[in-house]
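Following this message is one structure expressed as structure tokens.
FYI, not all chains are in this one, though none of them got moved.
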């Protein structure tokens, strides 16, 4: 088992691609075949696997999330940190806190269009922590 | 590998914190560093990681889920167990059936505000089964 922490400084609400950073952790682990598990240590930021070629996909996703869970919805009582407080928790719960990706040939075996993203749900910048755990064999076949 | 089953008696719809029960399984496993994987064996109850300090967060979440997937929605044909039957399946599918948390220093490395919850989606009480699997090293560094 090999483990590293990633620290991501977000610029407020939006998706932040972390695919390359994860691939570098896999390389440093020297694992040839195995699993790469991600965990985000927050309840107002989450993980998604998303199309990574056309940036309009993530713009549309952001619009959709804003309509599905509106900031400042009068239904919400929990607003101590602002109108985006409760929506951030709900958006996190509807996406992923943990994610496991297969490793093949010393690299995460992602599909052609798959990118891994940290999704910041708060409107202000935050420092976010992700644990990357690599389990597998470090010998060539 | 170390494994235990948890049985949770729910009191009907709502979130049930299981963080402490999971931490006790990790302690009994004697694993120092590794992964803790949870799996809920049902299609009308699910797992979430949620803010665990202010109970209004989970009340707002419950209200939001009830508006997003209304009980008794005339769209639903599957209602053999009542108006909450199909919504319970959908709420489960939109959240988590499995979850993997890193273990550090003999404990689940959760963020400051992260709690793990079983979310019962049926309105009546149910007995729910969760499998906790611990993988890792049982020796100190």
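By letter and in written order, the chains are A and B; residue numbering begins at 1 in each of them.
Note that in this section a residue touches a chain if its C-beta (ideal position, glycine included) is under 8 Å from a C-beta of that chain, and two chains touch if they have at least 3 such contacts.
Since this is a predicted model, take the numbers as computed values, not measurements.
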>> Assuming the complex is a homo-oligomer with 2 chains given explicitly, what is its full copy count?
In response: 3
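Convention: only the chains that are shown with their structure count from here on.
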>> Give me the C-alpha superposition rotation for chain A onto chain B, in degrees, nearest 5.
In response: 120
>> With centres defined as the mean C-alpha position, give me the chain A-chain B separation in Å.
In response: 20
>> Considering only the defined contacts, which chain B positions touch chain A in the complex?
In response: 33-35, 48-51, 54, 56-57, 59-61, 63-64, 67-68, 94-96, 99-102, 109-111, 113-114, 135-137
> What does chain A use to touch chain B in their complex?
Replying inline: 1, 3, 37, 39, 41-44, 68-69, 75-78, 80, 86, 89-90, 92-94, 96-98, 100, 129, 131, 133, 135
